[in-house]
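First, the structure itself, so that you have it in front of you.
Every protein chain except one is present and positioned as in the full complex.
Moving on to chain A:
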Amino acid sequence: MSSSAMEADTSDLVCQLDNVQGIVDALSTVRWKRHQDAVVELSEHGIVLIVEETGCLQAKVYLQKELFIRYEYTAQGRPRFGLSLGLFVDCLNTFSVPGHSSTIEIRYPGPDMQLLIKSADSLDDCIYAEIRTRIPETISWDYNFEPAGSTPLSFTVKSAALKEAIDDLEWPGSSIQIILKPVPPSVTFRGEGHGDLQIDFMYYANTDLLIAFHCEHQVSYRYYSIVFNLLYQRQHSCTIKSCILFFHKHVDRYKYKFLRATTSNIPSSVTKDNRGSKLTIGRGGMLKVQHLVSVARPSTSHQHIDSAGYQQPSRIAYIEFFVKPEEDEDTVND
């Protein structure tokens, strides 16, 4: 029933990739809990995997077709299917052999709408998997991200430093603010809960940590530079409250656990690569966190170094998190 010749005729997608570990790393980044349903969308540009958490947090993994050594897409429209992210990652992980570049083939759909994966390295040894897919649930909330104004409000921090800062903020717990000051340019993470903890990234003092910074907000320039608040606990200090009322800004509340989800599963390969993670604050206080995960072929197998001899720049998987602010009763709709 599963003769490969037959499947080729009916598959929407047949693709091959030679760095399974890179894809496992990319997908693991958005795996913030054990049981997670994901929606996968296929297109001529690549594969997008979307996971979300009850209308508060959404993450997308973009696997562009350039990451694959073969990408044959023949479907009309954009096929979508649902599957368990944990199972998908655990399954892909079995195809990854440490210190060994393994090539796999992914095919969709199988005879029973399964996602089919098989190793394509050797004729005598074969690993194969069939993952049952589901009809995808509709995405409950549209995460259209729009810039807050004419100039973007964003900064880029080394991924490892961002992860460390957010991990440290676990101690004060629930109430987290991100404060951007244009003069002097700096980003402050402030946690208020069981105690206070403030982590400052000064742009000029820590150029190795805070790589880029865009904040030209007039309001923030005039008064304490509080542009953006991540507040979870109801009890915030009077100063902050008054300043918020003064500017009629949104008091954007985020749960620490959602902020943490954006960095908690960054694979060690990303922190080792020491790339930057970009944080952008959009309209309505929506926070976008972007990470880059290398899906380059591991250079450990020295026998076959590419003629180029360096990491292929296009072989990067893009990860985006969207964290929605919580509604707040203090908000004055402007």
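Observations, loosely collected:
Simple rule for what comes next: a residue touches a chain if its C-beta (ideal position, glycine included) is under 8 Å from a C-beta of that chain, and two chains touch if they have at least 3 such contacts; residues count from 1.
By our rule, contacts and distances are computed from a predicted model.
Missing chain, UniProt protein name: "Checkpoint protein", from among "39S ribosomal protein L13, mitochondrial", "Checkpoint protein", "RNA polymerase II transcription factor B subunit 2" or "Sm-like protein LSM2".
Contact with the chain not shown here comes from a single listed residue; of A:94, A:144 or A:207, that residue is A:94.
Shown as candidates are A:45, A:132, A:214 or A:260; the residue that touches the absent chain is A:132. The chain not shown here touches chain A at positions 1-4, 84, 87, 90-91, 93-94, 96-98, 123-132.
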